[in-house]
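With one protein chain withheld, the remaining protein chains of the complex are depicted in position.
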Amino acid sequence: MGDFITVAAVGEIPAGGMKAVSAGGESVIVVEQDGEYFALQDRCSHEEFPLSEGELEDGEITCILHGARFDVRSGTPKSLPAILPVKKYDVRVEGDEIQVRV
Amino acid sequence: MPENETVTDIGLDEYKYHFITEDKPVFKAQPGLSEEIVRQISAHKDEPEWMLEFRLKALKTFYAKPMPDWGGDLATLEETLDEIYFYLKPQDHMERSWDDVPEEIKDTFERLGIPEAERKMLAGVGAQFESEMVYHSLKEQWEELGVIFESIEDGLRLYPELFKEYFSTIVPIGDNKFSALNSAVWSGGSFVYIPKGVTVDIPLQAYFRVNAERMGQFERTLIIVDEGSQAHYIEGCTAPVYTTESFHSGVIEIIVKKDERFRYTTIQNWSHNMYNLVTQRAMVHEGAKMEWLDGNLGSKLTMKYPSCYLVGEGAHGSILSIAYATDGQHQDTGGKVVHAAPHTTSQITSKSISRGSGRSSYRGLCKVYEGAVGSRSNVECDALLLNETSRTDTYPYIEIDENMSSIGHEATVSKIGEEQLFYLMSRGLSEEEAMAMVVRGFIEPIAKELPLEYAIELNRLIELEMEGSVG
Partner (left out) sequence: MEGTTTIDASAQRNAPAADANPADEWFERFANGLDEPDFLVARRRAAWARCAQLPMPTRKTEEWRYTDVSQFTPESFEPVSPKSEMVAFEDLPQAVRDVIEHSHERAGIFVQRNGAAIHMRLDADVEARGVVLAPISDVAKERPELLEKYLYGDDVTEMEEKFWTLHAAMLTGGYLLHVPENTRIEHPVHAFRYVDCPGSLVSTHTLIVAEPGSEITCIDEYISPDLEETTTSLAGVEIVGEAGADVHYVSLQRYGKGIQHFSIQHVTADRDTRINGFNVTLGGDLTRSDVSSRLTGPGAEGIMLALWFGDRDQHIDHHTLQEHAAPHAHSDLLYKGALTDSARSVFRGLIRVMPGAQLTDAYQTNRNLLLSEDASATALPNLEIEADDVRCSHGATIGQVEERQMFYLMSRGVTRQQAERLLVLGFFDEVLAKLTLEGVRTRVRAAIARKLGV
């Protein structure tokens, strides 16, 4: 497992919002939920489409391609056509930097 | 002049279901689609706030998604969408007994050929006339078993938690452009729950038909079958012939839990001016068995691919599909199986017949995820061509990420056999009769899976369709 990489500054991601970043060659989305940050691979488990193009609402992200929904805290699918979870990464806040370990 | 006040005198010989019944809708929305219409539908149904929000979100998704550039020709559909009525409700409350059903609707069923005996025998009949269930009854013994068979609206009203837990988890809003449309304007359909360990012997049936010109039909069905149960749901449709195009776009969601066995049968004979764009999908859990039986005879264009998502070990999915396309028709049908658990198995059998300028296309998906070890899938497609102007296509997608699996696909295309025809004609059959017999033989493997009355009706339809096929 790699090191934590700084991907954004605290405050850069609005409450309940998300940001698409690149960390260690991987496309990642970082999400804010109730003061906590979560990071998922920016790739729908259904047809590998970037989730960052979709919509985030009530803790669920919806893939724009075929409407699959995922819990952003865990990456667990909440509807078909997705079956597999989206890969989740560790996140931490160091000072005012948000860091992700890919 | 409202179109729906026309009384027909069109000859029944010409087309068996070619008639229009006089009826008086209680509420009829304006033609075309808008946020206002969606709000009206939701308000009229007295829905909880979350459903209104769901509908509005779906409307946005519908507008945002492009028309599919594959499958059938949808070029004139945009116009159609501006003209059709997205909501129509013939009666303002559910009928509880047969006697209360208005005579004109009974007359429609009469002409549809629903046998008298069947009406008495059938435990539950969900009959969808225009946009909503007009008749819906349930045999007492089933109620005792805890079986729920309601209109989708009552499902939402009476079982809000169960409904919300599963609704739109199988077919999400954005699955495709038409699932988004259905999610915005759905009306009518069934809500079914079969509790654990219950076997329902008599099929649950829902008849419905479209009757008002340019009226859209957006039925939504949610079926949850709990562990160890067994049931069969039948949906049959037919529609009168009109000159302007019409539109049907249903969404069927089915959850089949552990060790359960469920069959869903559709015989579709929409009038030949109907766009029929349907999303039917089942999630199949451990050891469970899901069967789709899908017959497509009518409509101008049907795009429908019943799907089985096999998510539990040992789950089985089967799709039996027949399509018949004659002049001006395009049946773009098939099936999808997704193997996402070990030792899952599936079988797709597709038979299609193209006649005149008719076009039948098989479109299917077989996907095996990594980890679905020991999965097996077999797909067989047979296409029969009756004339030199007929067309058939086969478009399977086979995506395999697991090496310990075994997948096969085969398709053949052939002309109706000259030798068979010659033989039958030498036995004294007319060419027409001989062709009908060959076609019946061709679809026999599927017809024999149908309940008797459907098999009879199917044969009758084939005979009607084959009339005038010679020369």
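List of remarks:
Note that the chains take the letters A and B in the order they are written out, and that residue 1 is the start of every chain.
Just so it is clear, contacts are C-beta pairs under 8 Å (C-beta built on N, C-alpha and C of every residue); 3 or more make two chains touch, one makes a residue touch a chain.
This one's a predicted model, so the numbers in the text were calculated from it and none came from an experiment.
The missing chain, though absent from the display, is touched by one residue of B:400, B:429 or B:455; that residue is B:400.
When the missing chain is restored to the complex, the residue among B:56, B:77, B:202 or B:413 that touches it is B:413. Between the chain not shown and the residues B:80, B:230 or B:387, the one that touches is B:387.
The set of chain B residues touching the chain not shown comprises 70, 370, 383, 385-415.
Heads up, the rule we're going with is that only the chains that are shown with their structure count from here on.
Separation between the centroids of chain A and chain B, computed from CA atoms only, is 37 Å.
On the side of chain B, the complex with chain A involves touching residues 61, 168-176, 179-180, 281, 283, 309, 311, 338, 340, 369. In the complex of the two chains, the chain A residues touching chain B come out as 62-69, 78-81, 83-84.
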